[in-house]
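Here is the structure we will look at.
So, chain A:
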Amino acid sequence: MMKDLIAKLKKHYKLTEPDYRRADLTFVTAQKDELRSLLIALRDIEGFTHLVLLTAVDWLEEGLFQLTYMLNNRAANRTLALRVMIPRANAVGDTIHDLWPTAETYQRELREMFGIDFPGSPRVNDEFILEGWTDMPPYRRDFDSLAYSLQTYRERPGRVTHDPREHMKKALYPDQKPEAAK
Partner candidate 1 sequence: MSFEWIQIAWALLTLFIVINYGLIMTAVIQKIGARVGGRYGIPVWQNYIDLIKNFSLRSKIHHGVMFYLGPVFRLTGGIGLLLFVPTIYGSVMHQNFSYSGDLILALYFVFFGTLGMALGAGESGHPHAAIGVSRGLSQVTMAELPLALAVYSMTLQYGTLNITDIVAAQQGSIFNWTLFTNPLATTAAMIAFVGTMMRSPFDVVLAPQEIPIGPPTEYHSAYLALMQTNRVLYPIAKTVIFMNLFFGGATNWFEFAIKIFALYMVSVVVGVVHPRFRVEQSIGFFLKWGLPVGVLSILVV
Partner candidate 2 sequence: MMFNLKTDRSQYPQPGPDGKLEIDLETGKYLKLWQGPNHPGITGNMSVELTVCGDEVVAGKTHVGYLHRGFEKLMERRSFIQVFPIVCRVCVPEPDFNEYCYAAAVEELAGIKVPELANWMRTLILEMGRFNSYMMFLGGISGALGLGVVGQWMTYVRDLMLDRFEELTGARIYHMFILPGGVRGHLPDGFAGRMEEVLRTAEKYLADVEKVMFRNAVYKRRTKGIGVIDPKLFEPYGVTGPNARAGGVAKDLRKDAPYLVYNELDFEVQTGKDSDIHTRVDVRYRDIHQSIALIRQILQKMPKDGPVMAKIPNVLHWQIPRGETYIKGESSRGEYGYYLVTDGSGYPRRINVRGPSYTHAMALLEHLIPGTNISDVAQLMVSLHTYPPEIER
């Protein structure tokens, strides 16, 4: 069933080899410029009317953001997740708020948490979750939450821990490690 659909779609769109995760769940990567027409085709022709989620994955090492558009065909109980890769530098996506009004919220979140812009999406530049945030978008991989927290919020002092291995070394054989061999 999903295989047929993918084969059909492949005639018109450039899709990568899909990952048939489960019988009812398939992941496939699409081209960014074909995304919109692909979504419309899936929604209006193939019955994938339910936008389950829209989110991003940060592939920092590859310099890419993966946008995942997960669509569900309720009647057939099939979920198709479209992956779209966009460059991390100057990350801009195509807004789909006119296809699914609820995408507006997702796009606001992506704008705020990943810094991915969706020009034309309503209120996309408004603050959504954060307030007075001045650092880089926090869901980016190069944002280090713990480091930020340590630099911003004070901890209660007086916590000291010991590594068992180092502690035993200190107590039992302070400098017997064969340094010469190294």
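Operating definition for what follows: a contact is a pair of C-beta atoms (placed from the backbone, for glycine too) under 8 Å apart; a residue touches a chain by one contact, two chains touch by 3 or more; residues count from 1.
With respect to how the candidates were assembled, all candidates are chains of the complex that A comes from, given by their letters.
In this text the structure is predicted, and so the values were computed from the model without any measurement.
Visitor: Of the numbered candidates 1 or 2, which one touches chain A within this complex?
Guide: 2
Visitor: Would you tell me which residues of chain A are touching candidate 2 in their complex?
Guide: Within the complex, chain A contacts candidate 2 at residues 19, 21-22, 24-25, 27, 49-53, 55, 57-58, 68, 70, 74, 77, 79, 81, 100-102, 104-105, 120-123, 127-131, 138-139, 141, 143, 145-146.
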